[in-house]
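One chain of protein is taken out of this complex; the other chains stay put.
Here is chain A:
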Amino acid sequence: MKLSITLATSRRILAQLRHDHRTVGLLIGVPTLLMILLRYVIDNPDAFDRWAPMLLGVFPFIVMFIVTSVGTLRERTGGTLERLMTTPLGKLDLLLGYALAFGLLALVQVGVVTAVSVTWLGLDLAGSIWSLVLVAVLDALLGMALGLFASAFARTEFQAVQFMPAFVLPQALLCGLVVPREQMASWLEWISAVLPLSYAVEAMLELSRGDEFTSTLARDLAVIIGCVIVSLMLGAATLRRRTA
């Protein structure tokens, strides 16, 4: 691993995004639009205060999952990965390069959605806004790392996109967003306890309730960071210098 190579990789990914205005527009515009929609569909400020932070945790996760799984699949099928594997670039350089670039993008995405929510939509957040941004960016990194891992199992972009519902929707259903986890059948609650998104949503829930840095919040953050590291390592294991 070499810092200059990692940074060059992030710069390259950001340059690719810079050439693709529409994707960047969608990445930032869609979550904002959904948040506005949510605000007026619910039409109840108290309920919005509970829902909005949870969605702020889920959006970046989903979006980064898709962008990364398609992006890395393109590197695999386009031959650039094979070429990079013959250069001094280390697997970690590539992974951290992606993490850095998409982490930055997630920061912008979450920043815009949060700003719109707090100002225009009147979101009243009990917890600190910085913790919310921190959790949201970690969620984005988690989505990125899982997307990278998932892309190893896709041969085509069609398959990669289908991994989104496969990887993400069960987590979204079980994470406590739709039904609180305590109210689920015990086997479902047990499954939800091993899915990382559950902790992301729990952390957001804590933030919407009060501004103390509770031990639950600390545990949730630790679990999310742990999952990011494990998925990045799984992702690294799927990058092979030699293939058949």
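Assorted remarks:
In the analysis below, a residue touches a chain if its C-beta (ideal position, glycine included) is under 8 Å from a C-beta of that chain, and two chains touch if they have at least 3 such contacts; residues count from 1.
Please note the rule applied: contacts and distances are computed from a predicted model.
As stated in its UniProt record, the chain not included in the shown complex is "ABC transporter ATP-binding protein", which appears among "Phenylalanine--tRNA ligase alpha subunit", "ABC transporter ATP-binding protein", "Protein FixC" or "Choline dehydrogenase-like flavoprotein".
The missing chain, though absent from the display, is touched by one residue of A:T119, A:S215 or A:T243; that residue is A:T243. When the missing chain is restored to the complex, the residue among A:G25, A:P45 or A:G78 that touches it is A:G78.
Residue in contact with the omitted chain (choice from A:S4, A:T119 or A:S215): A:S4. Residues touching the missing chain, restricted to chain A, are 4-5, 8-9, 11-12, 15-16, 19-20, 78-80, 82-89, 241-244 (touch as defined at the top).
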